[in-house]
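All protein chains but one are shown in place.
When the chains are written out, they are named A, B and C in that same order, and each has its own residue count from 1.
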Amino acid sequence: METILLPENTSAYNRPKNFKRHLKKEAPFGVGSGALVWQFLFFYAPLVLMLISSFSRFHIDGTFESFTFAHFKQILKIDYFLVIFESLKLGFTTACSTLLLGFPLAYTIALKGGRFKSFLLFLVIIPFWTNFLLHIYAWFFVLEKGGFLNQVLLWTNLIQEPIHFLNTSFAVHLMMVYYYLPFMTLPIYSSLEKFDPTLIEASMDLGATKFQTFRRVVLPVLMPAIRTGFFLVFIPAFGEFVIPELMGGDKFMYVGSVVSQFIMGEKTAPIGIAFTVLSGGILLAASFLLYKGTFALNRWLTGGHR
Amino acid sequence: MIPLFVFAIYLFLYVPIIVLVLFSFNSKSFPSPWDGFTLHWYKELFQSKDLWASFTTSLTVSILSTLLSLFMGVCFIYYISRRQKGESLVPLFYSNLIVPELVLAIGLVSYFSLFQVPLGFQTLLIAHTVLGLGFAIPILFVRYKELPPSLMEASLILGAGPTKTFFKITLPLLKPALLASGLLIFVISFDDFLFSYFCAGTSVETLSLYLISSIRFGISPVVNALSTILLFLTIPLALLFFSSKKGTEVF
Amino acid sequence: MRSITLDRVSMTKRGSKILNEVSLKLPSSKFVALLGPSGCGKTTLLRAIAGFETIDSGRIFLGENDISHLPVHQRSMNYVFQDYALFPHLTVEQNIAYSLKIQRRPKMEIEQRVKKLLKSFDIEPLYHRYPEELSGGQQQRVAIARAIIAEPHVLLLDEPLAALDFKLSERMLIELIDLQDLLQMTFLYVTHDQLEALTVADLVIVMGAGGTIEQIGTPKEVYEFPKNAFVANFVGSTNLFEGTIEEIFDKEVVLKSTSNELMNISVADKPVWLQKNNTAVASIRPEKIDISKKPLANFSNNFKGIVTSIVYEGMSTKYYVRLDTGRKIIVFEQNEHHFIRDEINYDDEVYISWQKENVVLMER
Partner (left out) sequence: MVRVFYAFLWVLAIYFAIFVGHYSPSWFQTPVKSIDFFCWGDTIEPELLEEFEQTYKIHVNIHPFSSNEEMIVKLKAVQGKGYDLICASDYAIRILKEENLIAPIDHGQIPNIASIDPYLLHQNFDPQNEVSLPVEWEPYVIVSNEPTQLGIADLFQDQGKKRIVMTPDPVEAIMYAAYTLFGKTDQLSDVQLKEVARLLKSQKKSIEAYVDHRAKYLIETGNCDLALIRSGFARLMEKDKVPIHYSLPNDWHFINIENLAITASSNKKDEVHTFINFFLSKNSQKVHSENTLVFPVHKELTTETKIVAEIHEKNDPQFFHYLAKEEDTRDLWVSLKRHQPSE
């Protein structure tokens, strides 16, 4: 709808600009600016201040003292970079494994679901909507020594004595995949919904095998959705620290765990903030590279230029 | 009909939940296998005062933050319906999804401590509303853009002023998106852990904080009972979400 | 009923001039058709009158008062959209009663007026249904009912029948004409279908590319005496002969066309540009040309040619003929031969002739 702004330059409205007239004209902005104010006050301001405070030292009672690089100096150590790398690896493996599981799941629901489609999707939503700590708790039941999994394996005597699942990196990755699977499945599902199956038939008619169709037609068309799903998993997984702590017996150190330990200690808060800023930056760079990577992958798949 | 591989994924998704629900009725706490049916843990669940205190805290925070986010979202859409150039401001809200929650949580904590704002119910509400806005505005905006502009023009030409048009035509047509995003924000805020962990301070305990402290302590079937109830509370919410056609497009 | 006057309205959008100093005075309570190729700015002009688009300069009057700067909802006129724009969340009754509810009319009066309209549009049984449950024609009727219930001075219609099939749109067209007569309301009807414009309108405004008005006149005037080549070609199809004027007699003119056919054209008045050997354009309607295998007597213009293609359309036939001089012309013939005649078919040699009175001479 075209804006119905009263054009200032026309004759009828050249009366002196009194405040009341202006107030009326900007009324809609007045109404709408609540969200903008909130966004600036509690989203952009904190992030910017966080950036600044990671470079500054404060007096005990909070007044600004001086710019310093001290906080960063304390964390520019090889171990901290390895921790960040570890988190990137965790994010990446989680994203890839959820893609491996999520894609066929979404594909089956969207295209082969038929009558059960909404029910199958509903089943995917339920775990996603309940508190994920409950699911961690549930996995304790399954993975521990006398747990369900060991009992089943023992019962079918695939193994003689219980395997050690809990408090291992396997348990951490398992839980990460479990929690982030819906994050990957749903975007792919919604784009598969809009995917028109005749494309597949067309490609088949042109003599492409099932695999070639998949590679040349299905995958590239869904690439944007896969990319959304990938980053919807990769970015939060990078910051995850509860799952590693609970499932991994707090034996592993990720960005989240480092930050949560620092921030809780008031004196060490600035270091925690500096570390957050550092890891946030690296995450952004990695995401950018991965983002470009998906395009390269797409070009390789289709041979096109997009 | 449904390939085995997908069936295995569903098994993977639901085995822990089934085990969880099953053992909420087991009389002895977990280490021993099935012992006998009992509702004892449910009784204990309803007696534990601070669990329900955290439940109600979480509930109030989620409801308030959902209403606040939707209210500001609708006002913002009103502004866009009156001034089209407002649409260029929408991308400002996309960043909520890009910035990892952890970074935002840390940002908020340091922001509050910088201004000596005491951590508590208010700071948690602020954090959740920021999250909510990040979902509400994009979803409402997409739905608003889907509406054919001729509808609003029809209402205008029939004599309704821009504000009346917004309330009589635009808003009712936004209802499905309002419902979908409202539910989404409520669930995300209710199940949120990160913001509660950092922004709630020590005076307020949300359900997630209660859960984490009880899980850190170890197994107690009371949590099983709680999970069963929460699971069955989520089902109607999810059904409601599905009923609004726009539900699935939200992703 | 007051009517609309435009005074040098112009508007540019994204750099291109959509409306270019458009001035016109619409007769009140008349059915006016606004005709033009797509993209000529006719819809934009309509939307500018309605207030959906803001004009850069010039003024719009409704009756005497200047409404160019009134917001949309204060211009007492109404608009029928191409996609009907019925409110999906309101029933048919609520849709129709919308403008009266906005004006907070008493409940009784609203119900009574809505009932009357439902009856006159014979969509009585639909009043509790929702728009998506209706057919195209029904939706169109509801849209029109909704627009006229508040008895606005002017009703703007933006190609309302474009979405309907041929049969239905023809019937709706007649209904619209009767409705206009009944209400004596000024209708401004935008269409790109020149047949529709000619049948429905009391007055036709032809707009050309670049947002200018080419001609205003009754359908007959616009069809019979187009002002320039564009109008001639756009309203109905025609044969155009560019050429130079050879001789000028008092009632007649001889034109030598670019493919040097000599044609004499009868001319009523002598416009200023009618000088010896400057260029002009002659337009002869296909149905005004006679075609036969044998040469025809007492025609003022006679030519010979070969039939290149024949388009048989049941009631009528179109012959595409290439004259000896190489020019291609179209001949249109109603199939109402009462006596058997020799069939004209493909590749035949034919004689083409038309009277000098039926040729229209136009400026270059």
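Please note the rule applied: a contact is a pair of C-beta atoms (placed from the backbone, for glycine too) under 8 Å apart; a residue touches a chain by one contact, two chains touch by 3 or more.
Just so it is clear, the model here is predicted, and its values are computed rather than measured.
Among the chains on display, the ones the left-out chain touches in the entire complex are A, B.
Among A:118, A:268 or A:302, only A:268 touches the chain left out of the display. Screening A:36, A:120 or A:237 for touch with the missing chain picks out A:36. Of the candidate positions A:83, A:142, A:200 or A:277, contact with the hidden chain is made by A:83.
For chain A, the list of residues touching the undisplayed chain reads 19, 22-23, 25-26, 29-30, 33-34, 36-38, 41, 60-62, 74, 77, 79-80, 82-83, 86, 140, 144-147, 164, 166-168, 249-253, 257-258, 264-268.
In the full complex, chain B contacts the hidden chain through residues 30-31, 118, 120-122, 125-126, 202-203, 216-219.
Following the convention adopted for this analysis, only the chains that are shown with their structure count from here on.
Rounded to whole angstrom, the centroid-to-centroid distance between chain A and chain B, based on C-alpha atoms, equals 16 Å. For chain C, residues touching at least two other chains, in rising order: 51-52, 71-72. For chain A, the set of residues touching two or more other chains reads 1-5. Within the complex formed with chain A, the chain B residues making contact are 1-3, 5-6, 9-10, 12-17, 19-20, 23, 30-31, 33, 71-73, 75-86, 89, 92-93, 95-104, 106-111, 113-114, 116, 126-127, 129-130, 133-134, 137, 149, 152-153, 162, 187, 190-191, 193-194, 197-198, 207-208, 211-212, 215-216, 219, 223-224, 226-227, 230-231, 234-235, 237-239, 241-242, 248-249, 251.
Within the complex, the chain A residues that touch chain B are 1-5, 28-29, 31-36, 38-39, 42-43, 45-47, 49-50, 53, 62, 101, 104-105, 108, 112, 114, 116, 118, 120-127, 129-142, 146, 148, 151, 178, 181, 186-187, 189-190, 193, 232, 235-236, 238-239, 241-242, 246, 255-256, 259-260, 263, 266, 269, 272-273, 276, 280, 283. Taken in their complex, chain B has these residues touching chain C: 148, 150-151, 153-162, 164-165, 169, 172-173.
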